[in-house]
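Report on the following structure.
Removed from the display is one protein chain of the complex; every other protein chain stays in position.
Entry: chain A
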Amino acid sequence: MLHDCTFFTRKEILQLHGRFHELAPHLVPLDYTNQPDIRLPLALIVSMPELKENPFRNRIVEVFSEDGQGNLSFNDFVDMFSALCETAPRELKTIYAFKIYDFNVDNFLCKEDLEKTLNRLTKGELTPEEVNLVCTKAMEEADLDGDSKLSFSDFENMISKAPDFLSTFHLRI
């Protein structure tokens, strides 16, 4: 069933379940028939080697969790890796990328979102003036309708021309 909802084969999904089980062996049952509603907290998911170094790890997990808090059920877990896998189409990835960078979940990338993104990317090594300059410039470039925040269409337009979005925005298991 999951196979049709994701970009994985049965084998890969089983492998994913193995990983999921590994994260919390005492919480996650190997047999799913009678207790399907297990959720792992954000802290556990984030400790996966695939996500450990990612500056946006918390956002990724939050976006894919059903409650927005970062608690993932196995379905959400599979969904996350499916959307970020290599075969996922650009449209899907763009949608999730937008959500990930939308820190305050208002469906717009405003300047604060950009600043947060930038600070995570550079570990806060740029001076505030530099951050400000970069954010202003990025906003200027990508904001097509001039409302000084990036809507999804702005974001999509910008990302669709980026040369290495697809090659960088994916996770491997």
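FYI, a contact is a pair of C-beta atoms (placed from the backbone, for glycine too) under 8 Å apart; a residue touches a chain by one contact, two chains touch by 3 or more; residues count from 1.
By our rule, contacts and distances are computed from a predicted model.
The UniProt record for the undisplayed chain lists the protein name "Transmembrane channel-like protein", from the options "60S ribosomal protein L14-1 isoform X2", "Transmembrane channel-like protein", "COP9 signalosome complex subunit 6" or "Serine palmitoyltransferase 1". Across the entire complex, the residue among A:Ile13, A:Val28 or A:Ile45 in touch with the chain not shown is A:Ile13. The chain not shown here touches chain A at positions 1-7, 9-11, 13-14, 31-33, 36, 49-50, 52-56, 62-63, 65-69, 73, 75-76, 78-79, 82-84, 86-89, 91-92, 95-97, 99, 101-102, 105-107, 114, 117-118, 121-123, 125-126, 130, 133-134, 137-138, 141-142, 144-147, 152-153, 155-156, 158-159, 161-165, 168-172.
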